[in-house]
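Heads up, one of the protein chains got dropped from this complex, but the rest are sitting where they should.
After this line comes subunit A, so read on.
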Amino acid sequence: MLNDKRLRFIVGHYASGKTEFSINYAIKLVEMGKKVALVDLDVVNLYFRSREKKEFLEKLGIKVIASSVNASAVDIPAISAEVFTPMQDTSYEAVIDVGGDPDGARALGRYKDYIVEGDYDMFYVLNANRPETQTAEKAVEYLRKIEDTARARVTGLINNTHMLKSTTVEDVLKGQEVALEVSKMTNIPIKYISVIEKIAKDLPDNLEGEVFPITLYMREDWMI
């Protein structure tokens, strides 16, 4: 994680699990003693956005930057000017949670000047249990469309294939096959295998990519 670039953009297909990964990643960074900013650039989703966890994350010492309009139920694509802070202030380690699909990635265009080849990482979150990214061909198509809109290249893949709280090792391994195929087709390495804690230890240890155990912060007790 510490070898990742200072600016980490998290992109992917709609509802692939970007927000859960972003939150977990930011928490791990702050636990390592880093100065962390989590930027919620999601102008596509209206429910289950990382800004809903703002209070919890700020208690942990993470700076959360989201809409310039301070209301949980805002339905307008208003992004705070404060997003520039972690882009410009190099003392920050930044995790930028981008909205789903090419539509969501459009918000990145504004920050083109800061997305300099070699200075950033852009992680593509892949969930092979989502109908639109079940095959490598479809997943690559999405990846390329997001790159085109974002005007930036993906630097790493994250296999985040899950079935929520009932994820099995088989789900992860099925996703790993798709991710390997995507990796072969695009020459982009698999950086992480993001998986709920309880099954992380059951994964075989020869997989490409670092196993990244996550806690589901966005799922309430009563959700499956």
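Here, a residue touches a chain if its C-beta (ideal position, glycine included) is under 8 Å from a C-beta of that chain, and two chains touch if they have at least 3 such contacts; residues count from 1.
Following the convention adopted for this analysis, contacts and distances are computed from a predicted model.
J.: Given the options "ABC transporter permease", "Helix-turn-helix transcriptional regulator", "2-oxoglutarate ferredoxin oxidoreductase subunit alpha" or "Acyl-CoA dehydrogenase family protein", say which is the protein name UniProt records for the missing chain.
T.: "2-oxoglutarate ferredoxin oxidoreductase subunit alpha"
J.: Have a look at A:Asn3, A:Ser166, A:Asn187 or A:Asn206 and name the one touching the chain we're not showing.
T.: A:Ser166
J.: I need the residue numbers on subunit A that touch the omitted chain, in ascending order.
T.: 14-15, 46-48, 72-73, 75, 127, 129-131, 134, 162-164, 166, 220-224
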